[in-house]
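This report concerns only the one structure given below.
Left out: one protein chain. Kept in place: all the others.
Moving on to subunit A:
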Amino acid sequence: MLHYTMRRILAMIPVLFIVSVIVFMIVHLTPGNPAFLILGEDSSPEAVEQLEQQLGLDQPKVIQYFDWLKNIFIGDLGQSIYSEESVTQIISERIGPTFSLMIISILLTLIIAIPIAIFIVWKRNTFLDPLFLSGSLLGTSIPEFWLALLLVLGFGVSIPIFPVAGYIPLTDGFLSWIHHLLLPSIVLAAVEVGLIARMLRDSMLESVNQDYTKTARGKGVKERKVLMKHVFSNALIPTTTVVGVTIAGLLGGTVIIETIFTIPGIGQLLIDSIHRRDYPVIQGVILFIAFIYVLINLLVDLLYAFLDPRIRYD
């Protein structure tokens, strides 16, 4: 198990290295120059040149890349061209809202998706099943931004139960924290619920008529217990994969949702930095997101081994 874990962790390094090369190239090949942006529309060429020098942007790209890479190994992602704060500092300030949003929406997703899937499998031969299928298809097909605007209009403006925008950190009180995040989380969850519930239902249906479930029923075990103990736990493996991918995907989804609800998270930070050509911040954020993505995949793999002894013993 330890060997397996180590191997998986080591495998992260080349992935992150490739990401770093790609990120650096894309960021620096994009036209636009932070010096022009800082100095404004009436800047003189001399001032631009001087500022470029000051920011180290006049160095050859390869040298800039290796400087950056070298510093990453000592945990230094550089500093923002604008605020001169360190990138790690900036990311740590902005990660709270994004993680909050992700945690609440993934909890919401599981709370809704798991019971629904179990219920549908229990009532598998009724009209509820096709109804569920079309419902989940609808859920995954709804564009997030559209649902967000609709919910804001409904529960923010017409019936003002929730604030239409903004974010309150958890440290300022649990109630206002969740009050501000519930609407955006519902939007994110709505898309994922359909996917996860559907996945869980399909995997459960596969084992509903397996020999071991038949045996259990033959022994006189109640259907409810059969579903929970034999069917549900066997369906967890494929579902875990989907949940893992979903969590990672939420990082992308939050970009749009953070903009609509003006939540000052990583997604907004990324967009702002791109508009400003704040190279160190763009690079740092993308690398960070890639790291989280890889990390979640690693955790999912390790979780398999935990959930299914067969994988552990390989």
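Note that a residue touches a chain if its C-beta (ideal position, glycine included) is under 8 Å from a C-beta of that chain, and two chains touch if they have at least 3 such contacts; residues count from 1.
Everything that follows uses one rule, which is that contacts and distances are computed from a predicted model.
Trainee: Out of "Solute-binding protein family 5 domain-containing protein", "Acyl-CoA dehydrogenase", "Heme exporter protein A" or "Insulinase family protein", what name does the UniProt record list for the absent chain?
Mentor: Of "Solute-binding protein family 5 domain-containing protein", "Acyl-CoA dehydrogenase", "Heme exporter protein A" or "Insulinase family protein", the absent chain's UniProt record names it "Solute-binding protein family 5 domain-containing protein".
Trainee: Based on the whole complex, identify which of A:V87, A:V152, A:L200 or A:A216 touches the chain you can't see.
Mentor: Considering all chains, including the one not shown, the answer is A:V152.
Trainee: Decide which residue listed in A:I18, A:I161 or A:L295 touches the omitted chain of the complex.
Mentor: Missing-chain contact among the listed residues: A:I161.
Trainee: Could you pull out which residues of subunit A are in touch with the chain that's been left out?
Mentor: 30-34, 36-38, 40-45, 48, 82-85, 90, 93-94, 107-108, 111, 114-115, 149, 152-153, 156-157, 160-167, 175-176, 178-179, 182, 228-229, 232, 259-262, 264, 268-269, 272, 275-277
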